[in-house]
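Only one protein chain is missing from this complex, and each of the others stays in its spot.
Right after this comes chain A.
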């Protein structure tokens, strides 16, 4: 049953080359893996290991030089800019290290942002944004600007924004990089909870503690996967059916 299902992410022999001639850099050299729906995977690696490049491609912000990349059965490797934008809008929720919230714009409007570019009916936008804020426990902060929120709250707003379009994949790029330990824990708990509710989470980090929240860890070095293991940290092992963890 597990193998028969289409994986949410299918990456096969992915390469990415920057520059030409003397300045040619191979950021990814043949990366292959699959991620089933409902998983929580941490991608680790030192800076320069190619994890940012991989994250950009998985986030449909960039296109690979060669290789296959399918997201929920759709081949996105050869899509145009605007097609990629639509995939990002429908399928992917981003959580960034520096939150990337629009300044001087209320939490609610920040969360509304992906819906503005989607096919969601105009009248539903505010209600759905409110629901997403409620999910991360910030309903009472809807009209606060990012500058009036703590770092942890800002990251939770960003998570609400990532969720609001009901994406297939939550892509978190060093989500705790700018947060202190206590707040990091809080944010990781939110992500863990979302995963238990069925959301596929892809975590890019260089911190072992943070990677410990994932069920599976992929380690990159010099553009290649050097380690791909399921986490033995005692966290709930992946259930075969991929159903809701509860």
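Throughout what follows, a residue touches a chain if its C-beta (ideal position, glycine included) is under 8 Å from a C-beta of that chain, and two chains touch if they have at least 3 such contacts; residues count from 1.
We take it that contacts and distances are computed from a predicted model.
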Answering from "Formate dehydrogenase iron-sulfur subunit", "Heme-binding protein HmuY", "ABC transporter permease" or "Phosphoribosylformylglycinamidine synthase subunit PurQ": the UniProt protein name of the missing subunit is "ABC transporter permease"
Of A:59, A:175, A:192 or A:223, the residue that touches the missing chain is A:59
In the whole complex, of A:17, A:85 or A:131, the residue touching the missing chain would be A:85
Have a look at A:25, A:46, A:66 or A:116 and name the one touching the chain we're not showing.
-> A:116
List the residues of chain A that touch the chain left out of this view.
-> 56, 59, 61-62, 81-82, 85-86, 88-90, 94, 96, 100-105, 112-114, 116-118, 122-123, 125, 161, 165
